[in-house]
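Here is the structure we will look at, set down as structure tokens.
All protein chains but one are shown at their positions in the complex.
Note that the chains are named A and B in the order they appear, and that numbering of residues resets to 1 at the start of each chain.
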Amino acid sequence: MTQSKSTPVPHLQLGSCDYPEHVPQDRWVPYAQQQKELGLSYVRIAEFAWSRMEPRPGEYDWAWLDTALDTYHAAGMRVVLCTPTPTPPAWLIRAHPEILPMDAQGRVREFGARRQYDFASPVYREHSRRITRAMAERYGTHPAVAGWQTDNEFGCHNTARSYGGASAEAFPGWLERKYGTLDALNTAWGNVFWSMEYTDWAQIKPPNLTVAEPNPSHVLDFYRFASAMIAEFQAEQVAILRELSPGRFVTHNFMIFETGFDHYEVAKGLDFVTWDNYPLGMLEFFAPPGSGEDVKTHFARTGQPDLIAFNHDLYRGLLGGKNALGRNGAGTPNGPWVMEQQCGQVNWAPFNPLPADGAVQLWTAQAWAHGADVVSYFRWRAATMAQEVMHSGLLRHDETPDRGFTEVAELDTTQFPVGEVSAKVAVLHDYDSLWLYDEQKHSANLSYWTQTLTYYMALRGLGVDVDVIHADADLSGYAVVVAPAITLVSKERAAHWTAAVQAGAKLVCGPRTAFRTPGGETWADGQFGPLSALVGAKLLQYDSLRPTLSQKIDGDGGQFEAHAWAESYRTQDAETLYTYAGGPLDGQSAVIRNGGVTVIGAHSEKLVGSVLTGVLADADVSMTPLPDGVRLSRRAGRTLLQNWNPDAVTWNGRRLEPVSFTVLENGNG
Amino acid sequence: MTQSKSTPVPHLQLGSCDYPEHVPQDRWVPYAQQQKELGLSYVRIAEFAWSRMEPRPGEYDWAWLDTALDTYHAAGMRVVLCTPTPTPPAWLIRAHPEILPMDAQGRVREFGARRQYDFASPVYREHSRRITRAMAERYGTHPAVAGWQTDNEFGCHNTARSYGGASAEAFPGWLERKYGTLDALNTAWGNVFWSMEYTDWAQIKPPNLTVAEPNPSHVLDFYRFASAMIAEFQAEQVAILRELSPGRFVTHNFMIFETGFDHYEVAKGLDFVTWDNYPLGMLEFFAPPGSGEDVKTHFARTGQPDLIAFNHDLYRGLLGGKNALGRNGAGTPNGPWVMEQQCGQVNWAPFNPLPADGAVQLWTAQAWAHGADVVSYFRWRAATMAQEVMHSGLLRHDETPDRGFTEVAELDTTQFPVGEVSAKVAVLHDYDSLWLYDEQKHSANLSYWTQTLTYYMALRGLGVDVDVIHADADLSGYAVVVAPAITLVSKERAAHWTAAVQAGAKLVCGPRTAFRTPGGETWADGQFGPLSALVGAKLLQYDSLRPTLSQKIDGDGGQFEAHAWAESYRTQDAETLYTYAGGPLDGQSAVIRNGGVTVIGAHSEKLVGSVLTGVLADADVSMTPLPDGVRLSRRAGRTLLQNWNPDAVTWNGRRLEPVSFTVLENGNG
Partner (left out) sequence: MTQSKSTPVPHLQLGSCDYPEHVPQDRWVPYAQQQKELGLSYVRIAEFAWSRMEPRPGEYDWAWLDTALDTYHAAGMRVVLCTPTPTPPAWLIRAHPEILPMDAQGRVREFGARRQYDFASPVYREHSRRITRAMAERYGTHPAVAGWQTDNEFGCHNTARSYGGASAEAFPGWLERKYGTLDALNTAWGNVFWSMEYTDWAQIKPPNLTVAEPNPSHVLDFYRFASAMIAEFQAEQVAILRELSPGRFVTHNFMIFETGFDHYEVAKGLDFVTWDNYPLGMLEFFAPPGSGEDVKTHFARTGQPDLIAFNHDLYRGLLGGKNALGRNGAGTPNGPWVMEQQCGQVNWAPFNPLPADGAVQLWTAQAWAHGADVVSYFRWRAATMAQEVMHSGLLRHDETPDRGFTEVAELDTTQFPVGEVSAKVAVLHDYDSLWLYDEQKHSANLSYWTQTLTYYMALRGLGVDVDVIHADADLSGYAVVVAPAITLVSKERAAHWTAAVQAGAKLVCGPRTAFRTPGGETWADGQFGPLSALVGAKLLQYDSLRPTLSQKIDGDGGQFEAHAWAESYRTQDAETLYTYAGGPLDGQSAVIRNGGVTVIGAHSEKLVGSVLTGVLADADVSMTPLPDGVRLSRRAGRTLLQNWNPDAVTWNGRRLEPVSFTVLENGNG
């Protein structure tokens, strides 16, 4: 994209998501003015408004949107305009039912909510381009328009993949382009295994409804295909926006822990990344590793800080670079943004508690500290109709200010200067590994996220800042690189990591690292495949521990217990730091080290924390061990000291009020 | 219906459900005589016998049914004859598979059990009228026939709604008749929300298989449509029976806690209402609010008394009037009846314990005290074939008397005179509110029934008699009116309640009252919408409490704890009786009062009991606080004192034997 013409933004800016089409037009002017008065700069609109832009096929109605944009502009608000493709209208779906996606159970997913389309549908692609072009032609250079959001929350409601229709038709061709010959595909997938060899591309279908579990290589390629369809779908919109809306950014709002597609691939054409941050709903669905109802209760009104922070760090790293003020022009917000920030109760979890007093401010401050340049609250006024009437906004149904409004009004954003987040530790992430890990778990309690978050949370508990980056990203500048669950290690990736270690980085790997090939098989020479020389060891055993079983571990750092997973090694060059005690792994190596590489074979929160402490110390990374719920995050020379606990905590001689933060100028003092 | 010619019935009568077609004909005479000897007056037959009445298309075989009716008549038994429409025969279904309903997953529901029809099917409607007419022509004036039951248990097995086929075809037309224009429908449903606006009636389908949750307004109208189809279906049968069977009653047997249709609408054309009372199966599926396995265990062999009583009171109030001896002719039983009364183990719960000694008598006595004129046991003899072989009857498989038979034989029904149930307290009920409540719960633990039963059980625990009536029913004569969960309050309903309060009634409302409009949106001026002036307050916050969170409440009546739900208010004219303490609602109003109206914002069994006690005292309603499992119910000048506990209880100086009752002549002494 070209340079933005906007003026410098020295500190965090705020926004909200508004839906002029949901309210009478006489509310538009007062709403825009009230937003400005509250200190908001941005407003995101129109992502679900297709039926109002084009009420009937080819009949566009821009009048209302013209007025809305002019109204925001007059009030001094900058608009993020969205392509309305998450919600194809009824007339389009009924004219072209082949647009509808199919779920993994073989059921057509119907019109009546949102996201009712198959990314691979050529018909829908055409209409997506058409409506995008129509919008961009009309508003591409509108002065109110700061930038664009493509569609909305790709993958929401499990829509990343369609198991029939257009996707089923497109899948074989995608495979043919990838593999060239069926022999190559059959070999890559190991189709000899159960006579699954294909003799015609057209024989290949999505990997659902198979009698037993499908071939993981088949699944892996189907996931890659589905991901590619999303990337293609978005790229078509981006190209049109680039052409017709010069100087405006293009972004997308990604979701919490979404796994339906390779976010790195899909983010590639964007200027920056945004995501939608709902800390309370997230926690209801997702307990941190090793915890349960107690943690869900303790943080029920704030969210668990590390789950949120992980998403901030993940999305900050999605485009591969450090975020920094001005990439898109001096002072331009360049992400990551929080495009939708919870500011009251949500409506989509089994239980939807109110946020604690101060939580909206704390979430905003944390977003800043983890790199956000803009935080935009969802939504301006609570909807009075349809699916989301139980979801709060900054205004209540009756237009009075709700709790979040008050907290935003009282927040001083000048304490949040934009600038670099600078981390010396990188946690590696990779969607291929995630898919392989979770497709064949072997232990129902050990998922990719569980494994990854165990390491991430241990680092955060040590007060260390972390970048979450792609497993193939540039590793220069990192003192410590952590690969908690990168089970897919190609020869190239092994070489890349080896170079980083040779350059002085410390590498810490979790279990199942380098177990799988890019095709989804296992390395024929066993774990660690091409990484074996670097690790100086081979896999000995792995043990999938049922919840009622644990495994003792002994070492210089003390005694620990593994749960869910324990794997052991045959050391060659490596030395053994920890040893299993008792059970079938008795006396075998649990943690090994070979020069700059440490491998932790056991799943154990405390062991991971202990080993990481040692590695960080060796790497001269400064640590500040923190109590539960207290966290430190640093940006632009300031440190955000946070207390996420519902009670006051005394830490380092300082009283931290419940659900509060302090911005410190120098380090973590 | 015209006057019945039957003679006066001064006390409760008994009956049973019999299936002559299931046994050899030589059993018919002895069975009928044995029924009479046992003291039964009524026998219900033929609801599943279509394949015997019409073995092949158009070939009727009445001989066996002639004989059966004559046999019962000769024995002095009065027959409730049923239309056999719950079980269309194979020849009809295979000739017209379009009769079959579709489930919400899009699967055609198949022949092979019962209820395999779509209420909207024009083909099935025609056959329903045809078989009804054929039966009515033959038996409409048969002297054995006391009355008719339409079909059987509408909605059983989740059949109230069909999500495809005939219902899907009829739904758009029903909507067009309701709304006139698509603009009206789109506005009423808030279809702008996610571009769900329709441009053609034919675009509208049932609200299933949508990608995300469907629009609640769409759901609400689909439920109303499905309910209307049932009402129409039955009305066609009723019209034929009225024409051809003068002087006979027409009724239907409704089910426990069934929510698939608006029972008030469906009951409209009937003479009286009957229902099917299975206390033990009900309890396995449905724990009372705030309880769990302990209560299920304690009452495993009797059922929980208030769950049963609620259904009695609900069905007594379905036709809007007080039941009273003689509405259909002097001494005629005019309902409610229990058409099927459990009299031994059932077969359809995960666990099916034997009833306690005395339970069959206790159930019968309770039914009487809550207004039943007839109790009919299911079934005469245990079936030796097919789906229900594990279900007991009065006779065992081997024709010997089972436990229930003995209890019936020993029961003196002359202690149960028929007459009025006279309650000063009304609990309001409304299926639209139920549907809206449960479609968008916001707290997985707070359903409409949970909320409603909390208030009902508190009243029963205070020894107060209760009518359960429609939210728009005549409120005159009630000292206290309780609206536990009437979330839909139209302007007309608000005016109706306001008039009742102005006339002196005390009104008590639960949370979420008057939150929603008749269209299923929220009031744009927020809760309490058109009821705001009466309540003298507006909603402030609502908090959906996860099971591990609670919320303290303080007030003059003491300290309480809310769970599942807590909502607070901005008082205008209202005063605050209870205040929340701690958490995000700290200091906010929990219970408010404005003149005759009290609103309880928190879900708390004990708080509800305390507030209701105060309101009842203010209204001069006499209370008798009762221990767990001890209950009082009054009818026709007598009081039924019941002990539902498995152990003896001493109450008021009187020893109550386990699972027993006593009829007292004067009040509750």
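Simple rule for what comes next: a contact is a pair of C-beta atoms (placed from the backbone, for glycine too) under 8 Å apart; a residue touches a chain by one contact, two chains touch by 3 or more.
Because the structure is a prediction, the values reported are computed rather than measured.
Would you indicate which residue among A:10, A:55, A:173 or A:214 is in contact with the undisplayed chain?
A:214
Could you tell me which of B:87, B:128, B:274 or B:645 touches the chain that is not displayed?
For the chain that is not drawn, the touching residue is B:87.
Touch as defined at the start, partner being the missing chain; which of B:257, B:285 or B:351 qualifies?
The single option touching the absent chain is B:351.
Residue by residue, what part of subunit A touches the chain that was omitted?
105-106, 189-200, 202-203, 205, 207-218, 440, 442-445, 521-527, 538-539, 541-549, 583-585
Contacts of subunit B with the missing chain: which residues?
Per the touch rule, subunit B residues meeting the hidden chain are 21-22, 48-52, 55-56, 84, 86-91, 93-94, 101, 107-116, 156-157, 159, 284, 293, 296-297, 300-301, 345, 347, 350-357, 382-390, 396-398, 400, 402-403.
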